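All protein chains but one are shown in place.
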Amino acid sequence: MIKINHLRKEYANVTPLKDVNVHIHRGDVISIIGPSGTGKSTLIRCINMLETPTSGSIFVGNECITDKKCNINKIRQKMGMVFQSFNLFNHMNIIENIMAAPMDLLGKSKQDAYDDGMELLRTVGLADKAFNYPDELSGGQKQRVAIARALAMEPEIILFDEPTSALDPTMVGEVQAVIKELAKKGLTLMIVTHEMRFAREIANRVFYMDEGGVYEDGTPEEIFDNPKREKTIRFIKHLKVWENLITSKDFDFIGFNTSLEEFGRRNQVPQKTIYRAQSVFEELGVQCILPELDNEFKLSVAFEYSQEEETLSMTLKYDGKHFDVRESTNMISLAIAKNASESIEYTQTQEDGFTNLVTVRIK
Amino acid sequence: MTIEKNLNGAELNVKVIGRLDTTTAPQLEAEFKGNINGVEKLVLDFAELEYLSSAGLRVILAAQKVMNKQGEMIIKNVNDTINEIFEVTGFIDILTIE
Partner (left out) sequence: MKRILCLLFALLMVVSLLAGCGSANNEGIGSDGGTKLSDLSGKKIGVMTGSIQAVMMPELVPDATYMEFNSVSDLIVALNSKKIDAFGCDESLYTSMLWEGQAVDRIDEPLGESNYGIIFPKGKKLDLQQKMNEYIATVKADGRLVALEEKWFGAKEPTEFVSYNHLNGANGTITVAINSAAMPFIYLNNNQFVGFDIEFITGFAKEYGYSIQFEDVAFAAILGGVQSEKYDLGMAGITITDEREESMDFSDVYHVEDLAVIIRSEAGANDLSQFNTATLGVVTGSLYGGYSREQFPNAKIKEFNNFSDVLVALKQGKVDGIMLDKPNFNSVARTDKSLSCITVPAYSVEIGFGFQKNDGGYSLQAQMNEFLAKLKNEGKIDELINKWYGETEPEERIPLDQLAGGTKTLNVAIDTTRKPFVYMYEGKPVGFEIEVLYMFCQEYGYNVNISDVSFASGLAGLASEKYDLVCGGLYMTDERKENVNFSDPYMNAEVVMAKYERSGFENFWLSLKDSFEKTFIREQRWKLIVEGIYTTLIISFFSVLGGTLFGFALYMLARSKTKWLSKLSRGFAKVYSTIIAGTPTLVILMILFYIVFTSPDMSGVVVAILGFILTFGSFVYEQLSLTVSGVDNGQLEAAYALGYSRNQTFFRIVLPQAMKMFLPSYSGEIVSLIKATSVVGYIAVNDLTKMGDIIRGNTYEAFFPLIAVAVIYFAITWGVAGLLGILKKKAEPKRRKNKNILKGVVR
């Protein structure tokens, strides 16, 4: 239904979309997730041309909407949009908000617009507010009206730009319930959201946006349970990462430990775990590996902490000759390290100029 | 790391406070080298020892070897983590822990 080819959007200082290629089918309910500033909103705002792409093309059906000759207003009438800040028309009451576009743009009769509008209001549970004004409604109510207003135009697809981000936690549920109903009815929806549980429940497809495009695209199970790519994983697991590169045998050990301690504190890593991490690093990294390295070396240390699973892991990457740390002759260090770890794994690698990779899961 | 010494006749009480790791172990080593002569009983108090690595262990082992000739060495107030380290490294058999 919607084909997006090589979509690129540049601003003066930043390019949120570098090269987006996706195909959206009728009936898709797509959750769009990802860290801030990765172009999630930009993507859907390009789809209804509220943002003009720098290059690339978007086809809605057979029409190329990025073409200058295209009558974008007509296309937009077939797309609905629900905004983070609701954007209801303040000078009209609720029912007028809903009746306005169908009457003005579709030529609906006042009676029909009224009847259909009231029906929609009933669907979202706000029929009794028909004659109130937007400033008399709560955020959740306003957003439900906004959804009804979009539905009044009988669109083929509805775009949601962080529909619950501006709401009190108490009102998020009512809006999500309405959107769920729409999904059940088989409408095509694209929802940019930070609510992971909601994104997972409602969608049949999830876009994880990162690095200027759709970084990973899959079913909710694929993305949430089995993310394949590194950044997706990190995002899904809410992973916290701390990395350090050591290039001298006289590196600042005390400073390292202090930073590691801080990283741990920041992310509410239990104190014992922090000690164990320091211990594992000292025993494996300093006592076992460091002596084996050349004078000119690279030793990368990375810690990943998952707040969800409360697990801390350490990755050591080093260059030089192949050396399996597990076969170190430093028995005392090994013993201490093993004691503090769930597992210690070693592989040879060719990533980024390193030759050895050690992954430790810390207790 | 802070070291508190207390010489009581031929008994030397040494309290180690803080971390005993690669950077601080030499400090303890120097301490022992200077003051261990003529001591018949060396008591190491680990009540406020937060962290112990293999570097520290080696210094303790050296001290143990010396005291074996002069008298005895006792380590007291060891917490679980440190005890675990003594266990997995087999030091628990070599050291006298109270």
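As written, the chains take the letters A and B, and residue 1 is the first residue of each chain.
Note that a residue touches a chain if its C-beta (ideal position, glycine included) is under 8 Å from a C-beta of that chain, and two chains touch if they have at least 3 such contacts.
For clarity, every value in this text was computed on a predicted model and none was experimentally measured.
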In the full complex, displayed partners of the excluded chain: A
Residue among A:21, A:54 or A:85 touching the omitted chain: A:85
Contact residue for the chain not shown (choose from A:23, A:110 or A:272): A:110
Residue in contact with the excluded chain [from A:25, A:74, A:265 or A:321]: A:74
Residues belonging to subunit A that touch the chain removed from view: 48, 50, 73-81, 83, 85-93, 95-96, 100-101, 104-105, 110-111, 114, 131, 133, 146, 149-150, 153, 159
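Definition applied: only the chains that are shown with their structure count from here on.
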Computed distance of Cα centres, subunit B from subunit A, in Å: 52
Parts of subunit B lying in touch with subunit A, wherever the complex brings them together: 21-23, 50-51, 53-55, 57-58, 81, 84-85, 88-90
Touch list for subunit A against partner subunit B, complex: 253-254, 272, 275, 278-279, 282-283, 286-287, 330-333, 335-336, 338-339
